[in-house]
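See structure below.
Of the protein chains in this complex, one is absent; all others appear in place.
Per-chain residue numbering starts at 1, and chain names A and B are given in the order in which the chains are listed.
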Amino acid sequence: MSEPIIEVVGLQKVFRDFWRRPKVKAVNDVSFTVKRGEVFGLLGPNGSGKSTTLKMILGLLYPTSGQVRVLGRSPRDVKTKARIGYLPEESYSYPYLTSQETLTFYGMLFDLPAGERRVRTEQLLDMIGLRHARRRQVGEFSKGMARRIGLAQALINDPDLVILDEPTSGLDPIGCRQVKDLIRALAARGKTVLLSSHLLSDVEDVCDRVIILYNGKVQALGTINELLEQKTQYRLTMPEVSAAGMERILAAVRAELGNEPTVDHPRRDLEQFFLEVVEKARQSTTEASGVGPASGVAKYLAGDEALQHLVAQPAAPVPLTAEQKQAADEKLRKLVEPSK
Amino acid sequence: MKHFGAIVLVLLAVTGFWVAGSMQQPLLQARRDFHLTRGEPLENTPPMVAFTTVALGGFRGIIADWLWLRSSQLQQDGKYFELVQLADWITKLEPRMAQVWAFHGWNMAYNISVLFNEPTDRWRWVRQGIGLLRDEGLKYNPGEARLYRELGWIYQHKMSGNSDQMNVYYKRWWADEIGELFDGPRPDYKNIPPDRAQRMKELYKLDPALMEQVEREFGPLDWRLPQAHAIYWAWRGKRYATGFDVIQLERMLFQSMADAALQGELFSNPVEGVFIAGPNLALIPKARRAYEQAIAANPGESGMQSGHRNFLRTAIMVLYTHHRLAEARDIFDDLRQRYPAAELNQSLEAYIFGRMTEFLRDVGQREAIDMIMGALQQSWFWLAMGDEDQAQGFQQLARSVWREYMQTRYEKEIAERAGLPPLEQMSEQAREAVKKQLQSDAAKARLVKPAP
Partner (left out) sequence: MSKVLAIAGIAIRNAIRSRVVVVLLGLLLVAIIALPLTIKGDGTVGGTVQVLLRYTLGAVTLILSIATLWAGCAAISTEVQERQVHLLVTKPVYRAQLWLGKWLGLLILNAGLLALAGAATYALLRWDLRQENLAQFLVAQRVVKPVPVEIEETARKVFDEQKRRGELPPGPPDQILEAIRQQLRQQAYSIPAGLARRFVFELPNAPLPGRPLAVRYKFASSLTGKDPVGCLLVAGAPDRPDRFQKPELTAPAGVHLVRIPPAMLESNGMLTVDIANIHPVPVTMIFAPDDGVQVLVQETSFEMNLVRCLLVALCQLAFLGALAVTIGSVFSLPVAAVTAAYAVMLMNIGGYLQTLTTERNIFGSGDTPGAIDFLLHLIYVGLFWLTKPFQQANPLEPLAGGELIAWSWVGSILLWQVIVAGGAVALLGMWLFNRRELGLPE
């Protein structure tokens, strides 16, 4: 967590009308820094200035005042852009190009040599599961398929900074999961990801840190844990116990708190459940759908062996590292052992 | 009954529509009857014209203006190739404006044609002008008298008249073309082969039935000569004419009739290479009638009367030189009665000699010899061609001139210095000259017969 990838200092954007009169202050004194390897979430309701901020980081809009530096340079610098991958909110591809041509075209804009361009195009098509639709024109695609093409083009240059605007919008749960896995995988390889989203659960799943904007101003900034952890409450999760055992535990808690705790069965994550159902169904049928079986992450993106392993089964729950396990155990112990 | 008012209004509206609808036909009929339209309603409009007139709406005028500007510019620059096309478009954009057609037809036949040195080029443009008016303009404006007038004028003035240096070429080509079409001066109306009738109608817009009517009234016409066509178109236009056009077409009719009478018979002999339009004496009475009718219909037009007078005066001379003394006398009496003048208070012979004397008074010896030799040669020539009337007429003319000239130079001294050789000697010379020019033996043989 060393060098800053995005530095935003005192950023302001005032939109003017036809007569150059100030109309709206869309972004007002926003500052934050995104560091290498971070997955950074930009949150906010519609009209909060989130999209404007993103466009200024991309160099589409120019700040009224304040400063944006991306990868140490101005966002309008061509050298900066060579290292960025951008997935826009909607599909902005050329409808008359096939998916393969689309990727080849964007590859050419990065001056990729022909051989490398071909390899990456192939791998990306495999990754997004559109290998079978490589010769179909993007204009005929469903929204989900178009998003996948958008995602693929954002990664064609193996970017150091990936900017994703509503990355999971328009995707089915499987696609969402894949994208989230991909984001994590990229982060694990030291890439920096900046994403904006409405889907808070997605943000929660993948982001290390988030910023919440409202009315053009920063309302909250921090890690997910910092922001979401309710330090004044505990939740206890444990395997099934006998009624007598349960009664004993409750008695202990009652004695400690002086009143009744809330007890229920933890519910499974709906996303998790859905993915399992689909996986089961897929094994029993071979019928092709719009999107073919995706194969994790493109090889050139995954880089090393470890990461390959990590993303080999994207639909399965991510196994915890020893460190994470230890942290979880620690928490649990604190909970179970009543304070003496 | 709260809808009562609405019902009454609806009924009123329906009645109103019904009344308006039933008025439509009588109104249209009345418009036709009173000649309020400039032409019959257009039927069978070609899609191109229907499209431009409807689709372009008010923009037609602007486009037509622009094309017009371009065409004048091109004309000025000497780039004539496009002008036919431009004129076609301009007229199609404003198909119902007769003056547009009139201008472009006249412009081609008169202004553009004279920019060329070669007679073939000029003739092409005269034809273009005729074609535009006859084949297009009248198609869209069949009831537009002005277009008949403009068309007739090209025949009457540009081709029949002699203001254009190349008019002889036009006459020749036209005569060749029509002569071939009709196989002679006029078609055999009783028996026109269908393909010829079709060519007449399609290429020349000559309707045999109408031609026959024209012939009955004004003929026999020699259609190889342009004045016959001027008469045809003027006659056709007359039924649509109102106001100024009436007089103009009337004038065209009698002037062309006068042309036809005075030089309306084509004498063409391909073997001798002869192309001469001579008088058509049979038409003189009809031409007189045409004048008389026009004058009776337009009593205020003094121009018509002086034209009439000149025609009568010329007709007398022509008839006299053709040895038609009775007819000449008849016209002379008519002239004397209608337009009394001092010169008419004498005998016909005296009048004719008077006119000649007037002409010969200042003529020198050289010119007198030329004139007499010319008349004598004409006389021999017509004899060779088998027209004895003409031969005799010219013979008479030569003799009169000789006598008249010598009368003022009777004194011996003057006669020796400025007198003329004996007439017989001159006549012999003329005969030799004519003989040398002739090609066929038959014609030469006729020269030997009677010494005139």
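As a working rule, a contact is a pair of C-beta atoms (placed from the backbone, for glycine too) under 8 Å apart; a residue touches a chain by one contact, two chains touch by 3 or more.
The structure displayed is predicted, hence computed values, not measured ones.
From the options A:Tyr94, A:Tyr234 or A:Phe273, the residue with contact to the unseen chain in the full assembly is A:Tyr94. In the complete complex, the residue from A:Lys55, A:Arg69 or A:Arg147 that touches the missing chain is A:Lys55. Remark: the omitted chain is touched by one listed residue; of B:Gln165, B:Ser306, B:Gln365 or B:Gln425 this is B:Gln165. Interface with the hidden chain, as seen from chain B, comprises residues 48, 77-85, 88, 111, 114-117, 124-125, 127-128, 165. Interface residues of chain A with the unshown chain, by the touch rule above, are 15, 24, 26, 52, 55, 58-62, 78-79, 81-82, 84, 86, 88, 90, 92-94, 96-97, 101, 105-106, 108-111, 137, 153.
Here is the rule we use: only the chains that are shown with their structure count from here on.
Mean C-alpha position of chain A lies 97 Å from that of chain B.
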